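First comes the structure, then the notes that go with it.
For this view, one protein chain was removed and the others were kept in their places.
Presenting subunit A:
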Amino acid sequence: MRSFFISLQSEFYKSRKTLAFWAAIIVPVVICGLIAFGYYTSSEKILKYNYPGMMLWFQYSSAALGVMGMLILPFYVMFMAFSVNNIEHKNDTWKTLFSQPLNKFSIYSAKYFYALMLLFICTILFPLLTYVSGYLLQTLVPKYTFKDYDPAIILTRFYGKLFLASLGILSIQFVLSLIWSDFLKPMGIGFIGVIAGIITANVGWKHAYLIPYSAPTLALRAASGTKNARPEDLPIFTQEIGVSLACAAVLFVAGYFILSKRNIK
């Protein structure tokens, strides 16, 4: 356990100046900032719709949720999984990392957990910033109806689901980036996966849920299908989430076996 925390601390220390780390913070800030800015400058146009509180929150949060789930999140996950491993490939440091008196599984799982943490930071900042900026808009534009509804539950549910839906992709990309030191192979496969995921999810192929790359899109689709139902009731543990979690578990274990059997060049 000590090995794990030491390794995790080191992962944080060595990547705190890298883009992968800062992107986890910058991406949500920029996206939520832009949307909030839009809602502030074009408040008159939006106010014309006379949305009730819940609907206004729904519109406001889907703006970020839409771009995020479809594109930005999968691509961020790909880039981040690559980056966390590439820091060792690029500097030829696998050999030093594994010649430290630390348990191999701890080193590996700390790296995986660190990637998970970055994804978590990124996905938790979105609802937090949406929440805070919504209330900020309320004070700036008093006519808004944000105050009429508390979006905490729906925001947590949506982003929580999105987080779980991304775990499959994260694990696949993590293992691919662990095996290959070049940029193109994991990125190429990831890119094809994401496109295939979006297409199969959108054409409504009934087995789309089996492709982990389609999970974020499917998770959101269930969300946008809830316009009539109460959004608080969004089911979280759907088929695609099951596949995503199973895929994450299997690849986490597989990644360790690949690493432990592999000779470190």
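One rule holds for everything that comes next: contacts are C-beta pairs under 8 Å (C-beta built on N, C-alpha and C of every residue); 3 or more make two chains touch, one makes a residue touch a chain; residues count from 1.
Everything below uses one rule, namely that contacts and distances are computed from a predicted model.
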- Message: Considering only the chain that is not displayed, what protein name does its UniProt record carry among "ABC-type nitrate/sulfonate/bicarbonate transport system ATPase subunit", "ABC transporter ATP-binding protein", "PadR family transcriptional regulator" or "Succinate dehydrogenase hydrophobic membrane anchor subunit"?
- Response: "ABC transporter ATP-binding protein"
- Specify the residue from the set A:40, A:98 or A:149 that touches the hidden chain. A:98
- Item | Residues in subunit A touching the chain absent from view | 2, 6-7, 9-10, 13-14, 17-18, 87, 90-93, 95-96, 98-103, 261, 263-264
